[in-house]
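Excluded from the complex is one protein chain; the other protein chains are retained at their positions.
By written order: A and B. Residues from 1 in each chain.
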Amino acid sequence: MKANKLLAMMALAGLGTVALAQSGPIRIGVVTPLTGTYAGIGEQVKWGLNLAAKEINASGGVMGRQIELIYEDEEANPSVAVQKAEKLFQTSKVDFLTGTVNSGSTLAVGQVAERNDKLMATTVSFADSITGERCSPNVFRVNARAGMQSAALAAWVASTKPGAQVFYLGPDYEMGRSTVAAFKSAAEGKGAKSVGELFAPLDNKDYSPFFGQIRSGKPNVIYTSVAGNDTVRLFSQMSEFGVSRNVQIVGASGTVTGQNLAAIGKAAEGFVTGAGYSTMIDSPENKKFVAAFKSENKSDPDLYGSDSYGVLFFYKAAVEKAKSTETDKVRTAMRDLKWSTPQGVKTMRGGDHQAMQDMYAIIVKNGKFEIQSRVSAADAIGPDVCTKF
Amino acid sequence: MTSILEWLQFVLAPQSINGLSIGVAVVLMALGLTIIFGLLDVINMAHGECYALGAYAVVVILGMGVSFWWALVLTPLLMAAMGYAMERGLIQQVFHSKDRHTLTLLLTFGMATVMEDAIKIVFGANPRSVEAPVSGATELFGLFFPNYRLFVMLLGGAIIVAVWLLVFRTSIGAIVRAAAHDKDMSASLGIPVSRVYSLTFAFGVALAGIAGVLLAPIYSVFPTMGRDFVLMAFSVVIIGGMGSIKGAVLAGLVLTQIQSLSSLLISPVWNDTLLFGIMVVVLMWRPQGLFGKLGHA
Partner (left out) sequence: MLDRFNSNSSKPNAVRILAIVFFATALLFALIGTVMGDSFYIRLATEALIFGGLALSVDLLLGHVGLLPLGQALFFGLGAYVSAVVLKEWAASFWLAIIVSMLFCAFAGLIGGLIAIRSKGVYFALISFGLAQVFSRVIYNTRELGASDGMTGVPVVTVVPGLQTDNPLGFFFVTWLVIGGLYLVLRYVMQTPMGRLFSAIRVNEHRVCFLGFDAWRFKITAFVAAAVVAGLSGALYPMLRGFVSPELMFFQVSGNAVVNVIVGGSGTLIGALYGAGLLTVLKSILGSFTVHHHIVIGLLFVVVVIAFPRGIIGYLVPVLEARLSKKKTGDNS
């Protein structure tokens, strides 16, 4: 008698927990750099996610359940990111994870996600390998990857400066070199000529030793893939020495961002890059988003903020399509999913988990990022080289 | 094919002159380090952060609407005050223990960590820029050099000469050298050795601060900038000889020239390795560096 009662109570409790799990909040883990050099990017990620969560929760949540965001600081260090990701999966029992910034962290956390049979998405990392040769069935990317950025930029260069003489200057590490190489092949494919290539060490203080070589190449376009503090130094020194006079400077999307634009100042005027977002995108969704973002955070959104905003809607659409938060069902729903974002409708390519979106050539004018031209999603996306699933 | 003269004019000369402007900055940093070591026998691992604070001081001062020239004068004074407080408040605590060398090394290392984190918290992680007070460029040997860099070279050079004169031609300098040479004897001659220590530390820190001010317009300002020059400055001090002013100046100028000119031959990524290699070789051949200590000049 007693044993039966006990069993019945346990069964009820079990059902109750299951029921609770289906009606309690959906917990989403965010592993992002809240301190350290990339804290600025982490801040935009946080702002974007918070705004999306607020809007989604205000309109009823996902399948009636509220979204709960749990933040952990990864300090832009993959070892820490892995630890925090495990904490979120195991202790906080999150259903989904996002927020990683550098590619090393995304790849390592992706592996943790696989081991915990959960899904994750990145909104910042742009290394091609994440949805290329190192793709994973548990990793999705909602932002544009390096190849897409290069395609947009190369198209713009080809149309405004046909047969351009391009000089390449990149930071001497693997990512810097491959970004340069990607753009170079895209540009040469459209008729540009290369007049020189230089790689400076990361954290290089002084670029003046390179200016002689750059000048002797007589380029009319200089492409650079430096980022962060290196950009501030390069651009201010180029303007100091007059290297940037009458030369069009173009670069990777990470070269001039909201985090270093203020420090670069006037020297960034006229810089063009290929990216997936600008506050100037002329659509009602974007205008609404920019206004809401600005009033919440007193700051414009950049591509990190807008892509992070979009990822929660991506997840929402997938869960609603799958009618469940179970990993396998959601994954199937995510493949070839279309969802609405401030940048328009994005499609998640099923073959490699890379989001397809229209890309823009963006110019810096008066301290703002404005749109110069557009390349369609299909033209920008590049081939699917993921063979793991 | 460029002729030798053209090569000298358009390739070698600009590299060399650029190396000179970097060299002046490195020497200023190294001077502060070597003076602190020469007198107090303290390795200041927080020297790079003092340089960074000097640069941030300019950011703050300019932000208050005061001109760069005032920043140039005020910052060393602020840094000296901070250095004095650091020495009196922190370094003195471990100065008299028998494990002094290790402890001061560890203490200044800890201070450096705290200072860098504090900068990140107060100023944020994003870079700042400082407008150069002198703009435009002059034509020299057929090439353009930014006026500000020339100004840095001249002012920096003047400061280095002034430090030299201060240490070797004034009575203050004599007192400092005496205290470095023989602490007890100097004390018995009535020299307030402890205060001399604190003031000298403050002076070294102020020199790092000046370097920070001068270089801020060229190299921009961000929390980890302290690490930029630290390895270089320490290498210069070690190669020149810990405590030797002559050594710091010579080694600083020569090493930065080697770095600038070598980038013509080898990829600049190996600059640090080259420097490190030179330091190792010098240490193996002549562990005390090229010249002697402060007391002996």
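The rule is short, and it goes like this: contacts are C-beta pairs under 8 Å (C-beta built on N, C-alpha and C of every residue); 3 or more make two chains touch, one makes a residue touch a chain.
Here the structure is a predicted model, which means the values were calculated and not measured.
Asks: Taking the full complex into account, find the residue in A:T37, A:T98, A:S129 or A:N286 that is in contact with the omitted chain.
Replies: Counting the whole complex, the residue in contact with the absent chain is A:S129.
Asks: Touching the absent chain in the whole complex: find that residue among B:I17, B:I43 or B:V130.
Replies: Of these options, the touching residue for the absent chain is B:I43.
Asks: Touching the absent chain in the whole complex: find that residue among A:E55, A:E68, A:D172 or A:D379.
Replies: A:D172
Asks: Counting contacts across the full complex, list the positions on chain A that touch the omitted chain.
Replies: Touching the missing chain: residues 34-35, 72-73, 77-79, 82-83, 86-87, 89-91, 103-104, 107-108, 110-112, 115, 127, 129, 134, 172-175.
Asks: Could you please point out the chain B residues that touch the chain left off the display?
Replies: Looking at chain B, the ones touching the missing chain are residues 43, 90, 93-94, 97, 99, 101-103, 105-107, 109-111, 113-114, 117-118, 121, 231, 234-235, 238, 269, 272-273, 276, 279-280, 283-284, 287.
Note that in this section only the chains that are shown with their structure count from here on.
Asks: List the residues on chain B that touch chain A in their complex, please.
Replies: 10-11, 14-15, 18, 22, 120, 124-129, 132, 137, 144-146, 148-149, 217-225, 228, 260, 263, 267-269, 271-272
Asks: Touching residues of chain A toward chain B in the complex: what are they?
Replies: Touch list, chain A to chain B: 35-40, 172, 199-201, 203-206, 208-209, 212, 228-229, 232-233, 236-237, 240-242, 259-260, 262-265.
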